[in-house]
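Written out below as structure tokens is the structure these notes cover.
A protein chain is absent from this complex, but the other protein chains hold their places.
So that you can tell them apart, the chains are marked A and B in the order they are listed, and the count of residues begins at 1 in each.
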Amino acid sequence: MTTSTMYLLATAAVLVLTVGGGVGLAVLFHLGSQLVLGDGRLPRLVPQRVIVPTEPMAVLRWRREQDEERMAVARRVAAYRSGATVLIVLAALTGFEYVMNLVGISVFGLFVIALVKAAIIVHYFMHVATVFAAGDGH
Amino acid sequence: MRTFFKLGFVRGLLGQVLGTLLGMGLVTGMRAAFGYSPLWLAEPAWVIGGLLGTVGFMVGVGALTDWAKWAGGLATPMHHGAPAGQPEWTRYFAVDLSHKVIGVQYTVWGIFVLLVGGLLAGLFRVELLQPGMQYFTTDRYNTMISAHGIIMIAAILLGVGGMINYLVPLMIGASDMAFPRLNAFGFWINVPASLLLITAMFVGGWDTGWTAYPPNSLRTALGGPLFFLGFYTIGISSIVGGLNLLVTVFTMRPPSMNLFRMPIFVWAAVGTSILQLLATQLVGLAMLMLIVERSLGMGFFTPVLNEAAKALNSPPGDPVLFQHLFWFYSHPAVYVFVLPGLGIISELLPVFARKPLFGYKWIALSSIGIAFLGFLVWAHHMFTSGMSNYLRLPFMYATLIIAVPTGVKFFSWLGTLWGGKLTYPTPMLFVLGAISVFLLGGLTGPPAATITTDLYLHDTYWVVGHFHQTFFGGFMFPFFAAMYYWFPKVTGRKYNEALGKLHFWLMVAGFWVMSLGQIWAGLRGMRRRIADYDPALGVQNIQIGITVAAFVIAFSILIALYNFIVSARSAEVAERNPWRSRSPEWQIPSPIPEHSYAAPLAVVGEPYDYGLPGSVYVRMELAGAGD
Partner (left out) sequence: MSGSTAVHGEYRAALRNNRLGLWLFFLSESFLFIGILVTRFYLWGNTRPELNQLNGLLVTIVLLLSSFTMNRAETALVQNDRKTFLNSLLVTVVLGLLFLAGVIVFEWGGHIRPSDGAYGAVLFGMTGMHALHVVSGIVFILIVWNNGRRGLYSSEQHWGVEACAIWWHYVDLVWVFFYPALYLMGQAIR
């Protein structure tokens, strides 16, 4: 094998690895974000065949069902997304806390960060406000 | 016989025995499996046995049944009345969800525990009649004073639980407590806990007093860990009881009863419950730390390092830490014991003075003020402990300041009495006795809170005198006042007034003699928790006086029990509202029907406007009228 063939093969391998890896990562990331930020379902690779009814009343009903389903999904996505946002903020704060400690931060500073994290958890995850609501909510 | 074995109580006891054996077997079996020797190691076996025994009791009595059903997805409907197919009296020996039954259970078990504690006191008082050791070894003596302390505290907590559970839902017109199952759990867990405390005396005992200070508590005999476990378990009851009460008061009042129109006892109960809910965790933690330090060698409180710890450059443990954790609970705990009693005083005075309660708002807020300030004074028990010097002064001043809200209550009581049309049936006598005795306690506290004097008074009979005054003034006398006052309500019958008065005069006289004797002995240098004393101290006559007085008190309490038992069974039927009280529970029949109020309450006036013609506190709305 000549040097130039080896060179070519190596270049190709690097290209395949980077591009493939990149695409792979992108797909993974996409799927992950679909899971976290989407409606919680893996996206279908092959779209489902939909059978549209032809009879006028059925069409109307079908449209309404479609709308309702789309709204439900939208609501669901929004709800899931807010949970994910909280997760990201908390993770960032944890990383921040860790890094700041390497840089050098006082005990007091660490406490403040912990308090902020706690406040976020209490408000967004534990819904503290429901305690004060007069028995409604879900 | 069948009925007997169907009683939850009996099943609970069986469960406790089985659980204890199971725990011991578990530990021994594990040791066998891992090839340790000797196979039998008493301490872990008893600790795990005690733990599983408590669980066994709760399973056996049926306090966990509904939760187990819930976990299994089964329906758990509320059950009212006696267990299916059993006579009515069996309710009181089984898990029952009605707050009225639970209140009676608390009270009766509390009195039983009180008698056990009193018996111990009687025994060790005899030992103190003369110098030298006559009847007991020093270890036995130490076990008895330690057990007397903690068992009496258990009894007081039970009595407090009894009054609160029975009265508060009635006073705020609620159908029951917010969490009836938790309520039953909170009562029943006291039973295995009390039994643990009693068992602890017989498996070696312990000699730390009720305060369990390390390092002594780390070395004391096997009774120690059982006592820690029993204390911890009683704490669980305090926490769930406090929680339940707070939710009940906050959410289950009728809309027309705003906070400042609640009966004053409810305020006291709220103050007590805040303390129980929050402070108890700390003593639980301290007890747990003692247990793990003993069994796993976790050196929280040991100032000595082993080789491995030295290699780590680890700092040592510290026994003073225990005192901080302990008193952070146990100082507020003294207000847990007395706030309900003080509430009873404020509740009954206007009834017997036929006058409005003087300064309702001030009394109400002083209960809450005491509850919060109570968190800030714990280190006045530690002036001689070797804690940091700079802590001493702030704690001294904070302690002296807490006398202010207590003083508020005093002045308001005096203001209520002033110019009232006083009558003196037994409950009123006990209320007045309580005030006099509590005043004494309030006077002996400040010298103990002042550093310079406390250096001499600490750990002497002065402190013993001080806290018996506060406990009798703040709990025992008001408790008996409440017993007599609500006796017609609970049983529907009259107690014997002459015996009641005899009880009072014996108890008040006995108590004053006992208490002044303790103060006096303390001033002469008599140490507390010491089985023997030097005749040269010159306290023998005082000790004899204390012992005789203690027996008078014990005798008077036996009279009361006789009175209660006989009257409850056969005395004349009481009229509906013998005290002409305005409180809602007196407007319904006695004994109270299963569902207390047939119709919701409507508050239309002030609770304590006694003597104001035409004023009303509550009205029962007719069913269907309004929404």
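Basically, contacts are C-beta pairs under 8 Å (C-beta built on N, C-alpha and C of every residue); 3 or more make two chains touch, one makes a residue touch a chain.
Predicted model, so just to flag it, every value in this text is computed and none were measured.
Across the whole complex, the hidden chain's contacts among the shown chains comprise A, B. If you put the hidden chain back, the residue from B:M152, B:L277, B:L417 or B:A550 that touches it is B:L277. Checked against the full complex, the one of B:L259, B:M298, B:A498 or B:I565 touching the unshown chain is B:M298. From the options B:F179, B:Y456 or B:W512, the residue with contact to the unseen chain in the full assembly is B:F179.
Contact with the omitted chain, checked across B:G29, B:G81 or B:P315, is made by B:P315.
Contact with the chain not shown here comes from a single listed residue; of A:A10, A:V27, A:V59 or A:L110, that residue is A:L110. By the touch criterion stated above, the residues of chain A touching the omitted chain are 39-41, 72, 75-76, 79-80, 83-84, 86-87, 90-91, 94, 97-98, 101, 107, 110-111, 113-114, 117-118, 121-122, 124-128, 130-131, 134-138. Across the interface with the omitted chain, chain B contributes residues 70-71, 73, 178-179, 182, 239, 242-244, 246-247, 250-252, 277-282, 284-285, 289, 292-293, 296-300, 305-306, 308-310, 312-318, 321, 324-325, 328.
The rule we apply is simple: only the chains that are shown with their structure count from here on.
A separation of 54 Å divides the Cα centre of chain A from that of chain B.
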